[in-house]
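The other protein chains are all here in position, but one chain of the complex has been omitted.
Our next item is subunit A:
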């Protein structure tokens, strides 16, 4: 595969992994926790480095998973002890992320891991960091990590489809009839953490948030079916990556940045022209109905 194809594939994998997982968060009105987790996983990555002394994929995933769950747990704890939930997210998010930043400065000269990289990522470097076993190169590490996380997430969604749907729509009823609501919550948090850390290297923490939230929010405007929403979110994630890459090449700008802009453009398009809820569609429909009424 060419250098360009690897970059595009990585972008699409980020789009579909984050898009599908994030759409569930959007439905659960938990978009801000995606923001929090996408930053606090930095602590998990740094922590994994302290333990293993390398930036290896698997310990990084484990570290991020643990910190992601801790983030959700701390937010829950603060909230249940009387702190407003948005404030609770703000507190946990900033303090864990800041701790990660402080720890990075201890190891800054040992590896290529700095705050700039953590926030913005650099998808253009992805093809050079390849998975090499016995001298044979099997393609970029990022693609392997993203692919693995995508498969894990899809498997979990398929296995717990009914449970995720029920606990998202009506958590109390779900609890009562024996759906493992708390387990599902932390499972989702783990999925978000894994998606984030796998995407981290290519698009960075800030742009992960865009990929987690915006495709889901866009799909929400376009469908009223849960399954379709999940699929559509993935498709919109991929579309954003493709559009973003094309923009970036045309204008010679940051690839990850223009992918995030593309999610915004697609959202705006859905917001204006969605057949059901689009602002302009509705206006157009209303004026058509008026003419019909007038002529009647």
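Here is the rule we use: a contact is a pair of C-beta atoms (placed from the backbone, for glycine too) under 8 Å apart; a residue touches a chain by one contact, two chains touch by 3 or more; residues count from 1.
Methods note: contacts and distances are computed from a predicted model.
Novice: Which name from "NAD-reducing hydrogenase HoxS subunit gamma", "Metal ABC transporter ATP-binding protein", "Protein translocase subunit SecD" or "FIST C-terminal domain-containing protein" does UniProt give the chain that's left off?
Specialist: The correct option from "NAD-reducing hydrogenase HoxS subunit gamma", "Metal ABC transporter ATP-binding protein", "Protein translocase subunit SecD" or "FIST C-terminal domain-containing protein" is "Metal ABC transporter ATP-binding protein", the UniProt name of the unshown chain.
Novice: Which one touches the absent chain: A:52, A:223 or A:281?
Specialist: Touching the chain that is not displayed is residue A:223.
Novice: Of the residues listed, A:106, A:169 or A:246, which one is in contact with the missing chain?
Specialist: In the complete complex, the chain left out is touched by residue A:169.
Novice: What does the interface between subunit A and the hidden chain look like in terms of residue numbers?
Specialist: 27, 29, 82, 159-160, 162-163, 165-166, 168-170, 172-179, 220, 223-226, 228-229
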